[in-house]
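With one protein chain withheld, the remaining protein chains of the complex are depicted in position.
So, chain A:
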Amino acid sequence: MTQHVSPPRDGTGKAAPVDGPPAWRVQLGRADVRTLTLLGVLAALVLIGGITQPDSFLDTRNLQLVLTQASVIGVVTVGMTFVIVSGGIDLSVGAIVALASVWATTVATQEYGFVGILFTAVVVGVGCGLVNGVLIAFGQMVPFIATLAMLASARGLALQITDGRTQVVTVPSVLDLGERDSYVLGIPPLVLVFAAVTVIGWLVLNRTTFGRRTVAVGGNAEAARLAGIDVRRQRLYLYLLSGLCCGIAAFLLIVLAGSGQNTNGNLYELDAIAAAIIGGTLLTGGRGHILGSVLGVLIFTTITNIFALNNLQTDVQQIAKGAIIVAAVLVQRRTASTH
């Protein structure tokens, strides 16, 4: 952990005593305070859910439901976090999920069964990521523009493939993965994939050279280049990684919804960016937290769940979602202020 230059602040924003921060503070460090804050928000939400709907909210099935619904967007958010840490942005994630899901559910791929669908979804995701990466790293395009172009063309292509139709999956082995029978110790397979992606993402970002290079590129690309990092290749890999996550997410969505549709992944880009920012990842790059992002996703999914269980209407849900983004960021500013 890096040493703090400015005196750490406690929850009320007052400066800590001059004789130094309490011992637990030093040990926890800034990132963990943020994680604890997010866990606190999540705990508060669980409390609200438990009080308002004790029977349906505090229920194993509901826990499984919330985690399952967080899985698809969660996997996308892990990839998005890497891209944002490097100072970039990927606006095309939702469109890539849509394209990968419709390509993987066309009649042709369904003939090849489970493997065909999984393979196609991942290949299409990685392929789109490759195009993004090449345009940004070697075409010197601004990530915002390059991925915006991918958003438009991938959605268009998805529409062209489906002709606006819903492509229902008829492969039993794929559908079975979403059924209760395939739960492992009560955990849905989709959630296991989400957990695995989270753990791998955390390890890669925090414990590998690749992760350190990503942070370095996002912190100061020129300095990273002078330090001997191949910035362009690093960027290429990061958009590939985001595309790969979209491919995996597309497969999870196919299992969940039992179909591919060109409207799949609608507004995932905004949800993923919002979750990453709530999680403490800087939109300007140079700092990111996989666990924070995942907690951000869980917070959003839990809110949606509580709203639905209490039968609140869409307009109320949207207003509250906006308010919670603002509140979460404000709370973070106070508990874990940046340099």
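We take it that contacts are C-beta pairs under 8 Å (C-beta built on N, C-alpha and C of every residue); 3 or more make two chains touch, one makes a residue touch a chain; residues count from 1.
Heads up, the rule we're going with is that contacts and distances are computed from a predicted model.
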| item | value |
| --- | --- |
| Candidate names "Probable tRNA sulfurtransferase", "histidine kinase", "Type-4 uracil-DNA glycosylase" or "Secreted solute binding protein"; UniProt protein name, chain not shown | "Secreted solute binding protein" |
| Contact residue for the chain not shown (choose from A:Gln140, A:Thr209 or A:Gln313) | A:Gln313 |
| Residue of A:Val204, A:Leu256, A:Leu282 or A:Val331 touching the missing chain in the full complex | A:Leu256 |
| Contact partner of the left-out chain, one of A:Ser153, A:Thr166 or A:Asn220 | A:Thr166 |
| Missing-chain contacts mapped onto chain A | 53, 55-56, 59, 61-62, 65, 68-69, 159, 163-166, 168, 178-180, 253, 256-259, 261-266, 304-305, 308-311, 313-315 |
